[in-house]
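Structure provided below as structure tokens; questions to follow.
Only one protein chain is missing; all other protein chains are in place.
In order of appearance the chains are A and B, and numbering begins at 1 in each one.
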Amino acid sequence: MSAPIIVVRGLGKRFSRGGKDVDAIRDFNLEIAEGEFIAIVGPSGCGKSTFLHMVGGFESITSGDLLIDGKTVTGPGPDRGVVFQEFALYPWRTVAENITWGLEIQKRSKAEQKAIVERLLAKVGLTHFRDHYPAELSGGMKQRVAIARTLAFDPRILLMDEPFGALDAQNRELMQEELQTIWNEARKTVIFITHDIEEAIYLADRVIVFSARPGRTKADIRIDLPRPRDIDVKKSKEYFDYRNQIWDLLRDEVLRARAEFA
Amino acid sequence: MAKERYPAWLGLLPPLVIVAVWEILGDAGHLPDYLPPPSVIARQTMAMLASGELFQHIGVSLFQALSGFAIGAFFGVTTGLLSGALQPVERFYEPLISLTYPVPKIAALPLIFAWFGLGDMSKIIIITVSVFYPIYISALSGAKSVSKVHVWAARNMGASRAQIIWRVLLPTALPQIFNGLRIGLALSFVVMFVAEMVVSSVGLGFLIVFAEQNLRFDIMYVAIVAIGIIGFGADFLLRQIGRRVLVGQMAATELRR
Partner (left out) sequence: MMIVRWLGRYYSVFVLLAVYELIVRLGLVSPRLLPSLTVIGDQLWIYLANGQLLMHAQVTLYRAFAGFALALVGGVVIGTLMARSRLMERLIEPIFYFGYPIPKIALYPVFIFVFGLGTGSTIALIFLECIYPIAIHVHAGMRSTDRVLIWAARNMGASQAQVFWRVLVPAALPIFFTGLRIALPVALIITLVTEIIGESRGLGYFVTYASASFQYARGMAAFVVIAVIGFALDRALQLVRRRVVFWQRTDVEIK
């Protein structure tokens, strides 16, 4: 693999809740190269979202290293675009205005903003909804706006925290295909958190299986399915094998996580 | 969380500093007559407590405020719940409440006194009416917030209308009812106080007016402190009761956080 741009070494994250210390992540290691699509699966509460928040710069590092291009992550910034599970759209702004929010911060010209908005609206298929408000949109549409907003400021790295978690199963399938298409054009580096193994296999170059708390890498599986991936790949034997392999690994962790809370 | 960086006792600083400064300036004679230093107020409080005078005034005020509160709360909760349960009831009350809600009931004080005399009854009436509103509104809001499926489940299990109101609407509305009760309780003290200031011969409101007219500023502050403590104490008690009663619901909010 080409030189990694994201390097995680011995990463640890500790939370103090009401006097007790909890290790969300301990001794986590990972290397990601430019243009790789990494999916992380793991049981609930295992720390995968926490890891994403740390890469995004929203949570501090307790121990270990988290380097991007050799420099430690210190705070959030537009080089790592985040797509949140809860969409995080601003209810007082229209679809178009939500997409241009980041561009306004970057002080782009009105003409530039307009061009970018139109391009992205077309890309996510919401051209006719540019003047609607988030409250008027369905969950799937809101997530598309959120994705458009993040793509608008063209981050080098995309961090996606269970972006399709709030969608129904049918919309989820469609959104996976759309994400594939979008990603194929730009080939950004992506860290994608999900519960859904099949989603992970379909989208990613590598699937990282997160252990139960405290989180660390249990397995790092390279997905050798041809790209670009069309929906037929989901019917292939290789896909089926990957799915079983990953679920076997994951199942143990899910049971362990359950036992901890029992 | 960052909040722990600053200890809780910091909150005591501002009031303590103010009291200290007040005392120092007062003793040095830099303050006007109507601002006696805290030590003087404390001494007068002790005197009035010892003579039993203070208890007498507190007792009267408390009785009126709490009676009005109790009656107003009773009617507020029952009417609110009924309105939440039965559309016709709500449709009857809704225009009345929404038209008169923004109107200060206290404006009717002189009229009530004229109609019902200057005695306890008038004061309790005004308190009852004032307290009714916020409690009715919160009970109604709480009852309406019940989820359809909860009611359907109850009907599925054969519950009657009355049982649904008592066993489903009331518990659902309880947190909001408690908020309304807190507002109503604070309101009852305010209204009681004002009513006594306007016309009375006993009670904390009267005490303030009396002190003011006789330029006994120390007594005036005793009354102010007394009502402050009563107001705070009553709210504290209510919150404690609320904590016991709402155990299940509060746990739910904690989890969500």
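Convention: a residue touches a chain if its C-beta (ideal position, glycine included) is under 8 Å from a C-beta of that chain, and two chains touch if they have at least 3 such contacts.
Predicted model, so just to flag it, every value in this text is computed and none were measured.
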Residue of B:Ala47, B:Ala154 or B:Val194 touching the missing chain in the full complex:
B:Val194
Among the options B:Ala108, B:Val151, B:Ile164 or B:Leu246, the absent chain makes contact with B:Ala108
What does the interface between chain B and the hidden chain look like in terms of residue numbers?
2-3, 5-8, 10-15, 32, 34-35, 91-93, 95-96, 99-104, 106-111, 113-115, 179, 182, 185-186, 189-190, 193-194, 197-198, 208-209, 211-212, 220, 223-224, 227-228, 231-232, 234-235, 253
Sites on chain A contacted by the missing partner chain, in the whole complex:
56-58, 75-78, 80-82, 84, 86, 88, 90-92, 101-102, 105-106, 133, 135, 149-150, 153
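Everything that follows uses one rule, which is that only the chains that are shown with their structure count from here on.
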Expressed in whole Å, how far the mean CA point of chain A lies from that of chain B is 50
